[in-house]
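For this depiction, one protein chain was excluded, whereas all remaining protein chains were kept in their positions.
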């Protein structure tokens, strides 16, 4: 794995001589594909140009991002912060978060977000073939719920017809290859990496979009209401920067592939395998996107992990608020 | 001062704890984690004490394994989990094995050190009475090391619990307190999370108290 | 037998290790993790030994804190991380603080037990010579407990390393061996993963050897 | 050689008037059986009291109780108006081996009470030199205690107990491991100390001849529950010489003590 070797590392950028005038903004981010726009913004110096000094903390676990936002230790979560967990946190602390971007994949739009990963010679082609087998998914209630929902949609009882094993992302390919499980429901780039090794394949592409909503977004860009209220001008600049970076990433994804190796676990020789995620900037967000987000919220509510109904629309930042 | 969402009040936490106790699903997670921890701890003890005594008594042998011992003591059990996955599969047992391994290292290390630091006079006395090495292990070194062994057991019982929880949290599992903690974390139900953490801590405390009771009952000669 | 992708050969692993050594970025991760671990361990030692001695000598006081001690020893440091995040912020220091806390508990526990199990004759002798409690701590109990303290220090130095790695793995960090391990795991580069684990283990071994050297040099009276 | 050549930095010198120890209504139980019950004893100041009694009658426990090292069930122990803490005690334990510090060299063991009493480094060194001269010892004091033989350890213990010029000296079978020559010589050195200071000494010995030879008062003890059977006085002048063993007075006192002892033990 190639970690960043350059000095413009992800932690702080204090290289500018006019640092004194700059607004300091703290970001908590996850090292995943969906965060690409943030990497682009850092690489292209967009924050600096906007007069913003970024202090960023990298986390492996989306919960820590939410914790750091709630505690006021961070101002915003760049694209890729967990969309589902944001909803769950907002339900507990209404009025804390505003979403200003969504990231994921879609069947129609042809961006890959997730896949059902199996061995190359596996007879499994869909969830229906999993009866009596073992499926792996990500640890925690969010993905357990999504998996159970999809299984039920496929006519399987997740408690009786098969075993659902929750396992850390790093174990997914290993478990499939070693035969510990028959399939995994994995987020990108697991599928791409599995494919690149030739040890596994995608039996299904974007199954979550297929069964919940197409497109499907698992990532979101969020900022705290506190940040927005206390420093609205800075918040606006941050959103503009991310918007611009998202545009750049979407238009010229291949150009930015090499920087993925610097910010994520992906190795330089793997950057060309990984698939492009669907990145929606603040200005892009439309009704279809919001409906998709709503569909995820509804699944959570149906499965009982969200105590009350919530409107995706209310979570999304309103253009008027930025004035 | 601090956001009560992040740091719920003790009352709220205890209320949640009590509610979960009576609503029933806490017991399932609690007992599953307890079962896994005790299973792991049992393996760790059964393998740790005898091997610790034997290696501690053969300082030469111990020194030649020292690299491996210190190596594994310093590597997170969760990092070597892929190895356990390959050997034991994905089921419960691989997580138990990881915790047992971590606990075993602690028990083994403490017992071996206890033996190496033991006063030699009593061993020598047994030797002169014609006791075989085997008898000396059983009758003298074992007892001589017992206070240290108990420190090891208590460290290990807490550690196996910790590893089980961490495995349940980060490697993933079906049910268990670790699962419960991470679920609460993900649903941002920090009251539930702290309630679950408290339940876990109480489990650890209870296990430790059990040892303390045994220790106080049997090791009457400490400090004499 | 086993798929070499899952269990790379020792040669492959060592080759990768050597390559990473020369390609340079291993050093950065290695030294960062070492720095964090030593930082955490330093805090743990400075706070653990004196508090351990004082509480061990006041068994009454110890018993009244026992619940908290056993409680926290049995709760994974990573589970209470949100708390540390709130107190120490999102920087590196909160992770160091978590590891220091875990190490502190171990050192403290071992020292306190060492004091409680210490032979009373020497303490009594100092008392009769008119030594103040303070002097007795410094001159007698400290030395009396030293073998046990070293066991605690060695357990703790490994544990802080483990917690730092786990924090780097599961909480996330910029650089460090834990980050390296989890990245390798996620990209299914098990050779690199084992190479990094080996590098970590060697770090732990080296730290332990350092203590062993000090121990063998200073604690000459063991078992006498 | 004077025993107070080194001036005392704290002026806590072995008080000129000496220390009388009073044990009042001492009660101490072990395992639901009384060891002492309403036990009273007066230990004369600036005198040598030798305790002679059967094994397990509570001699060591009595010294420990007086020195505040074992809790007592009831009763009082008085140091002539002073508190225990204000009284400098020298103590040679019956288990002298366990009471030495194995992490300190023999010489530093001897210096330790001086360090506690805040003697300067130079004073510490001078005092140890003085003691070495007094005891004329050939032990290599740069060895650790566990490198010494039993007798050598006991001698180091005695030197440590005397280092700070105590006001009260407790000797629990202090010669049990010493060789013939060392025993004779140290007995006489101690006599010098008794003569030149106001030291109150309590010594336990199983050697009756030794006990009488050293004592001003011989405390004869009964079996458990322990009482004083008799206090026998022997006020022959010091320094006493080996010739005293043939002295009719000495022989008479010795045989009287033996008689009392045997009567008590066989009872």
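Order of writing sets the chain letters: A, B, C and D. Residues in each chain are counted from 1.
Note that contacts are C-beta pairs under 8 Å (C-beta built on N, C-alpha and C of every residue); 3 or more make two chains touch, one makes a residue touch a chain.
This one's a predicted model, so the numbers in the text were calculated from it and none came from an experiment.
Set against the missing chain, the residues D:22, D:123, D:176 or D:198 yield one that touches it, D:176. Interface with the hidden chain, as seen from chain B, comprises residues 119, 121-122, 124-131, 135, 139-140, 143, 146, 219-221, 224.
By the touch criterion stated above, the residues of chain D touching the omitted chain are 30-31, 52-56, 58-60, 94-95, 97-98, 139, 143, 147-152, 155, 173, 176-183, 206-208, 258, 261-262, 265.
The rule is short, and it goes like this: only the chains that are shown with their structure count from here on.
The chains that touch chain B as well as chain C are A.
Chain centres here are Cα averages; for chain C and chain D they lie 48 Å apart. Touching of two or more other chains is recorded for no residue of chain D.
Residue positions 6, 82, 86, 119, 169-170, 185, 190, 224 of chain C are each in touch with at least two other chains. Contacting chain pairs in the structure are A-B, A-C, B-C, C-D.
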